[in-house]
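Apart from one protein chain that is not included, each protein chain of the complex appears where it belongs.
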Amino acid sequence: MSRNLYDVLGLFVSVCFIMALKGLSSPKSARRGNLIGAFGATVATVLVFFEPGSSHHHIALILGAVLFGVVVGVPAARKIQMTQMPQLVALFNGVGGGAAALVAIVEYLKLGSTASTPDVVATVFTVIVGCVSFSGSIITFLKLQELMTTRPVVFPGGRFVIAGTLVGVLGTAGWVINSLGTAPLLIMGALALAFGVLFVLPVGGADVPIVISLLNAFTGLTVAASGYVLQATLLIVAGTLVGASGTILTRLMATAMGRSLFGTLFGAFTAKPQAISEAGEARPVKSGSAEDVAILLNYAQRVVIVPGFGLAVAQAQHTVREMADLLTSKGIDVAYGIHPVAGRMPGHMNVLLAEANVPYEQLVEMEEINPTFPQTDVVLVVGANDVVNPAAKTTPGCPIYGMPILDVAQAGNVIFLKRSMRPGFAGIENELLYDAKTTLLFGDAKESLTKVVSALKNL
Amino acid sequence: MSRNLYDVLGLFVSVCFIMALKGLSSPKSARRGNLIGAFGATVATVLVFFEPGSSHHHIALILGAVLFGVVVGVPAARKIQMTQMPQLVALFNGVGGGAAALVAIVEYLKLGSTASTPDVVATVFTVIVGCVSFSGSIITFLKLQELMTTRPVVFPGGRFVIAGTLVGVLGTAGWVINSLGTAPLLIMGALALAFGVLFVLPVGGADVPIVISLLNAFTGLTVAASGYVLQATLLIVAGTLVGASGTILTRLMATAMGRSLFGTLFGAFTAKPQAISEAGEARPVKSGSAEDVAILLNYAQRVVIVPGFGLAVAQAQHTVREMADLLTSKGIDVAYGIHPVAGRMPGHMNVLLAEANVPYEQLVEMEEINPTFPQTDVVLVVGANDVVNPAAKTTPGCPIYGMPILDVAQAGNVIFLKRSMRPGFAGIENELLYDAKTTLLFGDAKESLTKVVSALKNL
Amino acid sequence: MSNGLALLSIFVLSVFIGFEVVSKVSTTLHTPLMSGANAIHGIILVGAITVADRAANNLQLILAIIAVVLATINMVGGFVVTDRMLEMFKGKPRAAKSEAGDSK
Partner (left out) sequence: MSNGLALLSIFVLSVFIGFEVVSKVSTTLHTPLMSGANAIHGIILVGAITVADRAANNLQLILAIIAVVLATINMVGGFVVTDRMLEMFKGKPRAAKSEAGDSK
């Protein structure tokens, strides 16, 4: 293949990626956008084997490696539960960062003494950021998968350790750039990996998606830097696109969760170990039976359902819809109040309820539903907790303080479907559970809802 | 100055232009955007004198020419009446196209036999499109300035002449590319100029702004092509930006006016000379005095003012606001119904009324105000005509057919302030003038309004 | 990377930026935007000056100098007229109390 043709096809792939991001930004075209991106990536992958000047020495090995990657990646992506998608994205981001770091390491090993300074700097940059992205993503994965605590991990003097590590990374980077040795590179890589871990540890679980998005943008930048070293326009364009859009997206996500990006990231430097109340205090609560709940619902004029992470865990989306349909058929006005960060990823609830074909009009965003709570008779909170926790308004210093919440306390009655008195993701007590207007129906959300449905039918 | 520094500064100017367009796309930042663009352009102009390798042979002459351009351009831009801005923009666009064509001609004269084909093609492209943009813009200027008829100029067989000219342009272009002669170039240029004229002549006055926008995009593309020939990244970026955004803008404008872009452009190939009714038929109309109008207004609950081109001509924006304030102080609900293409440029009415500090809330866009006309007692049409002409709905084939209009006929009473029975810009009769619910108050809008105001005060 | 590819990439990317930046502009701003874009293509002035600087004979010089004049008019006039248009929008939003600048 001629160099010109190869280059033009590379540009074509860049355009595919732009179209992909464009498509992904609008609900109508999102799926097509993703397919365009996949198509472009496929073209690029086939194309690279025809790059003018390739040696094809290791072609079998390379093809085998690609095949192996496909065999690992596709089933993982296919089999995963909806509720676990965010951690899978974190993992994929991590391996991408790892790959970029490895590519840069190999490039580094090849750099002779003739290498230009910008090339060396770009290589070193890629190694550092790729390592941070790799280890940081692994920690976010562990947090989301609840293989480790979702609470901020803060230890005394932690901020000094983090700052020290960062200084160490930058110092060794200078050394690496000057001496071009392998040993300094390894030390630098290890420090960068450590920094990735330390940087993510103090982030509270609720802020984890923001960090994933940020690390995603980081990985994009490493890819762009690799493109610079390898003189591959495609990598520059694709990596920069991801880096820039990822930065914006991170900011948008932080805004949607009512967090400041700065606070999220540098929380580590300011956060103090917090006294968070443990779950299950021995205080009286009002718990009810499925029949009690059915009666409350049956005589309501307007019911708002607030879904949360528990709905996803219980896979109760179909049952909740069945109940909503039943209520609607009785002439009751039903809506779903969707908090932007209910569940474990932004839009989680929309995705979940769409799966159950809940009518689009019934999904009402937080800003719009909040003013209607005073006119609402019953709010049914299905497996949600943090997103309705008044502590976000009342308790300065608690991990969710400042996050906008669904103001369900304004409604006539609040019913919680949950399994225990355990707190939600942020690990903080919810005073609303003890409120006089609250009724608790303990049990798995799907089972509880099934019982409520049959009770409703018997009324 | 080193080449690298020069190039980076050029890139900086490109970024300024991107920021300028971004800024111009949002009301809050529009003015700042324009200033950023002007700043970038100034930097670039100063910079080019320091381009590495310039000979500076003709520096005095060049500086003199720039100075002369400033002396001509700035006062023209400063002194012009608001109502004449669109034609000034057309004129500026034309001279820009002319400049691009001249630059390309000089480049062409320098092309040796060693010139690469892409260079020659780009040069020839620039000459053609620059010439079309130049002559086309001059015709739009003449139309808008009403130095020639605003109606479509269509003559029998016109479409064949146009198509023939286009074929001629393309044919000579091939000749020019092959032979690199000066004579063929001149012939080609002349044909391109003729094509520009012929292409704009059949466009109806109402569609002229769309054509200006299109020619603007054309000029952008010629600048990009010049950038390619001159190897100047800045020109490529700036020209392409204008070309691309101009294309989108043209489409947006066409949509806002309810026209199809294709129809506007190729109308020439389908339009037949139309029998357009001449103004001033001898049919009875109901004309009233300023006192009659004041009484109608005084006893209304809700009044909608529909401003049009006549308001701008009469410079009656301050008087209309005075009247509106008076009505508001009497407890009457007053709003302005803003048609997107009222006046002679999109947004003309917003600009004009903003000048008189009309409260922003009172300006209501067409889509929002239309449903309120049935509840409106009096509509006061101040120097508007086409934008309220029901022929747009009822008379297929008339020049404005299909354009969305302000549906003032739904209101209780309609008052027209105009000077005569002459039709509006599109040159078509307005049946509404003869309607039973219509009252006409003849005279210059400002004088009429002044009389109405004093009549209102005396009531 | 070949020079041609670089120019082509820059062109393609600029097309996307041009499309994106403008695609959501409101009707009110159509004319100022057109006028501002019009001023921006006055940057052909840079090309005209370059060509004038390199003019090999009087014919070339004369044509180039005319181009410089025209381009300057386009650029300078364009920015000034755009600014005048936009000036009128100023002070319109709620922030501006109605007393401010009531007099002409």
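Going by the order they are written in, the chains are A, B and C; count residues from 1 in each one.
Keep in mind that, in the parts below, a contact is a pair of C-beta atoms (placed from the backbone, for glycine too) under 8 Å apart; a residue touches a chain by one contact, two chains touch by 3 or more.
Just so it is clear, the model here is predicted, and its values are computed rather than measured.
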{"item": "Visible chains that the absent chain touches, using the contact criterion stated earlier", "value": "A, B, C"}
{"item": "Of A:L102, A:I177, A:A190 or A:V313, the one touching the omitted chain in the full complex", "value": "A:L102"}
{"item": "Contact with the hidden chain (one of C:S14, C:T31, C:T50 or C:T72)", "value": "C:S14"}
{"item": "Selected from A:F92, A:W175, A:Y401 or A:Y434 as touching the chain missing from the view", "value": "A:F92"}
{"item": "Options A:T83, A:T165, A:T240 or A:N413, residue touching the unrepresented chain", "value": "A:T240"}
{"item": "Touching residues on subunit A - with respect to the absent chain", "value": "13, 17-18, 20-22, 24-27, 30-31, 33-35, 37-38, 41, 44-45, 47-49, 51, 54-59, 61-62, 65-66, 68-70, 72-74, 76-78, 80, 82, 85-86, 88-89, 92-93, 95-96, 98-100, 102-103, 105-107, 109-110, 118, 209, 212-213, 216, 219-220, 222-224, 226-228, 230-249, 252-253, 256, 318, 340, 345-348, 350-352, 354-355, 357, 359-360, 365"}
{"item": "Subunit C, residues in touch with the chain not shown (by the definition above)", "value": "1, 3, 6-7, 9-10, 13-14, 16-17, 20-21, 24"}
{"item": "Contacts of subunit B with the absent chain, listed as residue ranges", "value": "3-4, 7-8, 11, 14-15, 18, 22, 231, 233, 237"}
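The definition used in the following text is that only the chains that are shown with their structure count from here on.
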{"item": "Chain occupying the middle, per Cα centroid", "value": "C"}
{"item": "Intercentroid distance (Cα basis), subunit C paired with subunit B, Å", "value": "15"}
{"item": "Inter-chain centre distance, subunit A versus subunit C - centres from mean C-alpha coordinates, in Å", "value": "42"}
{"item": "In subunit C, residues with contacts to at least two other chains", "value": "4, 16"}
